[in-house]
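As structure tokens, the structure follows; a few thoughts come after it.
Note that this complex is displayed minus one protein chain, with the remaining chains in position.
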Amino acid sequence: MRVTIRLFAVLRDLAQIAELQLDLAERTPVSNAIETLATRYPRLQPMLSRSAAAINRAYAKPDDELHDGDELALIPPVSGGC
Amino acid sequence: MRVTIRLFAVLRDLAQIAELQLDLAERTPVSNAIETLATRYPRLQPMLSRSAAAINRAYAKPDDELHDGDELALIPPVSGGC
Amino acid sequence: MLNSSGDFIALVPNALKIDAAMVHLVDEHIGGVNIFLGLTRGEKNAAGQALLALDYEAYAEMALHQLHDVAKRARAQWSIVKLVIWHRTGRVAVGEPSVLIAVASPHRAEAFAACRFIIDTLKAEAAIWKKEVWADGTHTWVGGG
Partner (left out) sequence: MLNSSGDFIALVPNALKIDAAMVHLVDEHIGGVNIFLGLTRGEKNAAGQALLALDYEAYAEMALHQLHDVAKRARAQWSIVKLVIWHRTGRVAVGEPSVLIAVASPHRAEAFAACRFIIDTLKAEAAIWKKEVWADGTHTWVGGG
């Protein structure tokens, strides 16, 4: 299956890419997808451990499973407001 | 001695006067001045018992003493703000 | 109207304009601004009459002194960069503001707390009164029954 990965803020700057596709086994958990991403972009490693994840625009847990066509966003510590 | 009395809001409407002078004995307490006022304007009586007093623009107690030239204001329940 | 802290405190006989207050809230140390507007809310009395407006009256010399004192007490408790306290006098129609308080602070918690303190204290203490003006021409002093 194919999942869209979205990177924001410091993660995008570190990876120098905002969006990519990952081909993963059906029902891969979020944590495994993040490991795959960290292997491909080693510079993300330190920040990924401090980031949350969202599947299709809602916060997700590490063992939530991904499905074909999902959008997995990595959410570094948020700092909106002021 | 002579004291200026100021009436506001419902008190002014009841007395149909905003300001008057009272000639009182030196060091008359606020409570006595209010009694004198109530005698002269009986319609004020019910509201006076629910009103505060201010001498020269600062809240005063019933036994505070008045001096020549003081301004004694009667302050019905306040309702500013919104 | 500015006191020694630069606070803009006034009793105002005409419409309160929020952008006129914003002009005063300029300083690079400001991180959060909290603004409270109190408006005349539409309602009906026991006789079914609609409220048209509130007529505000102040013992101006005392009320201004009190508002400056409230500002001083707020500044003693919270970090405040800029402060506006405006209160209407005269007729304030339904939907129009009778009071505008704006507190600009380095951080938001201070701005919220000081703004709330100022409106609560103003309502409890300031020598200001309002009269309800009803659609049938009658009027009633609030708290004057």
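What to note about this one:
To keep things simple, chains are lettered A, B and C as they appear, and every chain counts its residues starting from 1.
In this section, contacts are C-beta pairs under 8 Å (C-beta built on N, C-alpha and C of every residue); 3 or more make two chains touch, one makes a residue touch a chain.
Computed from a prediction, not measured in an experiment: that's the story for all the values here.
Set against the missing chain, the residues C:A10, C:I35 or C:V142 yield one that touches it, C:I35. Residues of subunit A that touch the chain left out of the display are 6, 8-10, 13, 47, 54, 57-58, 73, 75-82.
Mapped onto subunit C, the interface with the missing chain covers residues 18-19, 22, 26-39, 41-42, 94-95, 97, 106, 108, 111-112, 115-116, 119. Along subunit B, the points of touch with the absent chain fall at residues 82.
We take it that only the chains that are shown with their structure count from here on.
Distance from the subunit A centre to the subunit C centre is 49 Å, each centre being the mean of its Cα atoms. Rounded to a whole number, the gap between the C-alpha centres of subunit B and subunit C is 26 angstrom. Between the CA-based centres of subunit A and subunit B the separation comes to 73 Å, rounded to the whole angstrom.
Listed for subunit B are no residues, as none touches two or more other chains.
Residues of subunit C found to touch two or more other chains are absent.
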